[in-house]
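A short write-up of the structure that comes next.
Only one protein chain is missing from this complex, and each of the others stays in its spot.
Let's turn to subunit A:
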Amino acid sequence: MSTAATETTPQDDVAVPDDVLVDVRGLKVHFPIKRGVFFDRTVGHVYAVDGMDMQIKRGETYGLVGESGCGKSTFGRALLRLEEPTEGTVLFDGVDVASLKGETLRRKRQDMQMVFQDPLSSLDPRQTVESLLLEGMQAHGLAKDGKAATARLRELLSAVGLPPAALRKYPHEFSGGQRQRIGIARALSVNPQLIVADEPVSALDVSVQAQVVNLLEELQEEFSLTYLVVAHDLAVVRHISDRVGVMYLGALVEEADADDLYAMPLHPYTRALMSAVPVPDPTTEDRRERIILAGDLPSPANPPTGCRFHTRCPWKQEERCDTERPQLRTIELEGVPGTHRVACHFAEQIQRGEIQPHEVDVSFVEQVDAQPDDATPVTVEPGAP
């Protein structure tokens, strides 16, 4: 506690290796649940992100999977500081994102761009593609010279596989896949280092998804991009990612190189998730042993104690599971590399078959989440409590 600097950024003493672009420590984003006539009474919190620790390396694709409501999007938004963290830090290229203000924040944002799930609602319908693309470039002083800007626009369009004639059209004149290409071109227009893609293909037709997946891969190579891809489709995430993190109720439960994770899932939740994905092969489908999880995802406003998965875990033990929250850790097991981390007290015993799965009593999960069309008068505001 000798200087003010160490007080505000206590993590500074931990060295971040050079190849790390994004370094996240103990990140939490809690949303207050407000109730009452003027919604001035905070009656609880939604623990949307609740203790994320992870790093994204330069040039890699990090895939984040998990079920709806587990906090994937909130986490992605918090990285770009579109959401104020309640606790924890995000270092982008060595700089604490929370310390950025005004002009410096704006300039840093140029390096971090977002691609959204629904391309139509994320593109202003009244702007032509040309003005949509120029907007970001102008904001970051990249379109000063008209000739250079025109050349850049053509370059962008050809990079995402759209004809030059697309410039004069409006978003609604395109198909879903083409709109997603426009969204990607817009993100690219300011030469970012990191692109956070939130469900980039889930709104698209199956046959078109592959086009966009391939495009993202080509662009990464061409422009040395780093990706955080947030998605619920495990097959897509596995295909596109170098490393994968599995999220459950606000935090990672497992993280590994994509191939390692799918070859040997260690966390009970990851196992269940992977066994639940239907595979387009009848022979495999008929033979598969499914782990059918009982019950629903608990509410992030009221997460279970201890291991957050213990209410649904078929391997849950009497000791520790409901009292002690497991941390992400590496484990000593034949064939499990040091890059494979898992947050389960009993990962070794489960993997070695010393603990067998058992029946789980289904408990009913009350829906207390704030939904706009809920009958209960609840509103939730973003921001730290």
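Basically, contacts are C-beta pairs under 8 Å (C-beta built on N, C-alpha and C of every residue); 3 or more make two chains touch, one makes a residue touch a chain; residues count from 1.
Just so we're on the same page, contacts and distances are computed from a predicted model.
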| item | value |
| --- | --- |
| Protein that the absent chain corresponds to, by UniProt name, given "ABC transporter ATP-binding protein", "Thiolase domain-containing protein", "Cell division protein FtsX" or "Putative spermidine/putrescine transport system permease protein" | "ABC transporter ATP-binding protein" |
| Per the touch definition above, residue among A:Leu82, A:Leu100, A:Ala276 or A:Leu333 touching the missing chain | A:Ala276 |
| Touching the absent chain when the full complex is considered, from A:Asp118, A:Asp296 or A:Asp322 | A:Asp296 |
| Contact with the hidden chain (one of A:Val20, A:Leu120 or A:Val213) | A:Val213 |
| Touching the absent chain when the full complex is considered, from A:Leu234, A:Met247 or A:Ala347 | A:Leu234 |
| Positions on subunit A contacted by the hidden chain, ascending | 67-68, 175-178, 205-211, 213-214, 217, 232, 234-236, 238-240, 258-259, 262, 272-286, 290, 292-293, 295-297, 362-367, 371, 373-375 |
